Structure formats: C-alpha cells, structure tokens
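Of the protein chains in this complex, one is absent; all others appear in place.
So, chain A:
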Amino acid sequence: MPREFALSGILFPSLIVVFVIAAAVTWIIDGLMARANLHRYVWHPPLFRLALFACLFGAGGLLLY
C-alpha cells in the first residue's frame, strides 16, 4: 500500500486510514468482548481498550511502512 492516498488532488498519509480502521476494529472487538462477557477478565476496561487500540494501530502502521 502506498504511503499516502489522494483525495481530490490532496495527498494524505495512509496512517490516517490505519487509524480509522484500528479504531473501528477496536470498537468491534470491544463489542464482541462485552457480548461474550470477557470483560470480567479485564482489570481496567478503558485502559485495556486504549492498549488494544495502540496495538492495532501500531501493528497496522508497521505493516504499512
């Protein structure tokens, strides 16, 4: 994947796309976990969510670049 994408002639870093995708995936995983009641294995859900998002975003960014 190229490092930037064009939006009507203006090029943005692809990291923005990764950010949006990572946020969406975090949201989905969080929903699934809530449904499966997995949150009882989590000590601090907001911290967990943030860390999960950081992992996904970081991994996506590293894969891309």
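The criterion applied here is as follows: a contact is a pair of C-beta atoms (placed from the backbone, for glycine too) under 8 Å apart; a residue touches a chain by one contact, two chains touch by 3 or more; residues count from 1.
As a convention for this text, contacts and distances are computed from a predicted model.
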{"item": "Record-based protein name (UniProt) of the chain missing from this complex, from \"Dimethylsulfoxide reductase subunit B\", \"Efflux RND transporter periplasmic adaptor subunit\", \"Anti-sigma factor antagonist\" or \"5-oxoprolinase subunit PxpB\"", "value": "\"Efflux RND transporter periplasmic adaptor subunit\""}
{"item": "Listed residues A:I16, A:L32 or A:A59, member touching the removed chain", "value": "A:A59"}
{"item": "On chain A, residues whose C-beta touches the chain left out of the figure", "value": "2-4, 11, 15, 40-44, 47-48, 50-52, 54-55, 57-59, 61-62, 65"}
